[in-house]
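Apart from one protein chain that is not included, each protein chain of the complex appears where it belongs.
Letters A and B mark the chains as written, and numbering starts fresh at 1 in each.
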Amino acid sequence: MVPLNWYLMLSTVVFMIGVFGFLTRKNIIIMFISVELMLNAVNISLVSFSHFLQDLRGHILVFFIITVAAAEAAIGLALIIALFRNKTTAHVDEMTEMKG
Amino acid sequence: MNYYLLIPFLPLTAFLINILFGKKYVQERAHWVSILAVAGSWIVAVFTLLKVLKGETVNEDLYTWVLSGTFEVSVGFLIDQLTTVMLIVVTTCSTLIHIYSVGYMHGDKGYYRFFAYLSLFTFCMLMLVMANNFLQLYFGWEGVGLCSYFLIGYYFNKKSASDAGKKAFIVNRFGDFGFGLGIIVIFLTFGTIYYEPVFTQIGGVAAQTISFLGYEVNLATLIALLLFCGAIGKSAQMPLHVWLPDAMEGPTPVSALIHAATMVTAGVFLLARCSPIFSLSEPAMVVAALIGAITSIFAATIALVQNDIKRIIAYSTLSQLGYMFLACGVGAYTAGIFHLYTHAFFKALLFLCAGSVMHAMAGELDLQKMGGLKKYMPVTYATMFIASLSISGVPGLAGFFSKDEILWLAYAGPSPVGKFVWAIGTIVAFLTAFYSFRLIFLTFHGEFRGTQKQEHHLHESPKSMTVPLMLLTIGAVASGWVGIPNLLGEVIGIEHSNWFSGFMNPVLGHPEAHGTHAEEWMLMGISVLAGLGGIGLAAVFYLGRRSIPVLLAQKFGFIYRILWNKYYVDELYSHTIVRPTLWISQNILMGITDAKIIELIVNGVPRAIGGVSQHLRKVQTGLLQHYAAIMATGALIIGAWILLR
Partner (left out) sequence: MPEFVMPDLAPVMPEIVMTILALVTLIADIIFKRKETLAILSIASVVLVFFVLFGTPFKTTFNGMFIADGYSLFFKLIFLLNVVLTVLISMRYLVIERVNFGEYYSLILFATLGMMLMASAGDLIVLYLGLELMALSTYILAGFITYDMKSNEAAMKYFLLGAFASAFLLYGISMIYGLTGTTDLNAISEYIILNGLTANPVVMLSMILFAVAFSFKIAAVPFHMWAPDAYEGAPTSVTAFMSVGPKAAGFAVLGRVFLIAFGSVRMDWSAVLIPIAILTMGVGNIVALSQTNIKRMLAYSSIAHAGYALLGIIAGTGEGLASVMNYLLIYAFMNIGAFAVIIMLRTEGFKGDTITDYEGLAKSHPLAAALMLVFMFSLTGIPPTAGFMGKLYIFMSAVYAGYTWLVVVAVIFSAISAYFYLRIVMYMYMREPKESVSLAATPALGIALAITAAAVIIIGVLPSAVVSFARAAVAGF
């Protein structure tokens, strides 16, 4: 049986990959996918906790997170399309009209 | 019911209406709003008087403004005999002066603004006298000060007016600093700022001393003197008197209301209100009596030689305020308040008459350019003549009764300096009569000395101005009849004729006087003689031989110059305080420390913050990655700090 710690380490690694992806990539879609990666890292840890604790709450929360992430994706893509219509770009470094 | 709330809040409503809708909607009708409100306050004040006469006093907290732990600030009202007298004085004078202003300010550009400020002032003054705690008193105190600066500088295009406003502001800072400190000491000592617990507990702490600047100071004396600082600032006593004569730059109704009848008497009110504190401290009492006496003779002598009609009356106000302080200082609080009450009427009347004269003279203030106005403005002449008789202490008029009571109690009271201040008071009575009638004779008698154009312009003032004059004249004559000395009362067959003293007894107590009837008759005779002598001398000088004063001025040129220059106090302050401060700041602070230390503090700090701001905003690059990186770094630093400590 795979011990809990392995799952948690996997979760942490995926989360960190997500964070670094978010910090380093310029394309909005890739940044958004990095956030999804972070959410899935949380899902891994929640499911494994849930399994080891023999408690259903973790599973329930995971379902909710997946649902919310779907809604989030819809909104995110809508925003990207609106941006793309105005500026034909999906790069964050061209999105610096407001600063200071 | 809290019917008395109407008294301050009617004028407040009038202020709000005028300031919010004055420019667009109310405009020339602004006076209706204010006058109706103040007249309403007057009616409620009279109603309150009737209630208090039945013995119904009020002391209640209406509303807790801030309550956090032991710190409590609330809006509360205390209505006792002292408050009632002040209410009557303030609302009566305020109503009449509002009406007078209709004529006086007619056609002024800021008509609605003037009435708005006047109503705001009335509100603050009423809050001041109706407070039941020191903080609310302080609120009213600063409020009337603020209105006073607004109104002194009302003609803000005139440099002298805005300078005078500034001067009043700065001089009052000195006094109010002490006053504020006094309230803090009270709060620290008693843990409360309400009058009632403070006055009941003050006896227990009177013997305590605290270390103040290295000296052991009696606590009661310390509190009393700190409060006294505020009183001398607001009531323009020595050495903080310099702002009041300059305050005459404001419109004349303002001088009458604020700088004669009400606001400047707030210091006397404070002394009377805090009489339980002052009575426990003999040093504070002696200081009050001496400062009052010195101010009164000092101002009276200056008034002898001035030519500006409003300034003479302003010095006369200083002098009479000195009388009131003197009275409080010898423990005769009742007499002090009595004088405050009679003085409000005849002094407001004097100012309004002066305003009426100015109105006719197209703003001319110099006595030497007037003369013979009697036949052009009979109402003004008659009323001003009666007011001058009253201030001179001619028997039967208001001023006589109050002045006589002060002098008798100073002489016969227990105060260690009583006899001395009595002597000064009597001399001042003589001087007062002299300069008051000098003003009357130079203005209304003899030949007109101004230009032809001015003479052509001379006219009696409109009804809205003369009617208040006539009404105030009734006050100047009759207001003293509620306090006829028992000695005289017996003669005319009224028992306990000093009804006023009995009325105030529950709040201010009854002063002890040790003297025989013969002595009392004698003193009364002396003060009457002093008054009549002053009038007579003025008549000889200015009606008869006009050459005498000129000759005297030449012969005693030195004294004349001192008096003409107001004892050089302004110059003294200029040389000892204003200029050294400027000199030190220019030469030592700017010369030695140069632009380094002071610049650093005065300009450097805002500039440094501005600079930091300019740098900090560069952090916000607009680039999303940077934002995320800063968030992540922040989280990392917090995590590292909490987990690794």
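FYI, a residue touches a chain if its C-beta (ideal position, glycine included) is under 8 Å from a C-beta of that chain, and two chains touch if they have at least 3 such contacts.
Predicted model only: the values in this text are computed from it and were never measured.
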Of B:3, B:65, B:521 or B:568, the one touching the omitted chain in the full complex: B:65
Where the unshown chain meets chain B, residue by residue: 20, 23, 63-69, 71, 606, 609-610, 612-614, 616-617, 620, 622, 624, 626-628, 630-631, 633-635, 638-639, 642-643
Residues in chain A touching the chain absent from view: 8, 11, 15, 18, 22, 28, 31-32, 35, 38-39, 41-42, 45-46, 49, 53, 55, 57-58, 60-61, 64-65, 68, 71-72, 75-76, 78-80, 82-83, 85-87, 92, 95, 97-100
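As a working rule, only the chains that are shown with their structure count from here on.
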Centre distance in Å when chain A and chain B are each reduced to the mean of their C-alpha atoms: 73
Footprint of chain A on chain B - complex, ascending: 617-618, 620-625, 628-629, 632
Touch list for chain A against partner chain B, complex: 19, 22-24, 26, 31, 92-93, 95-100
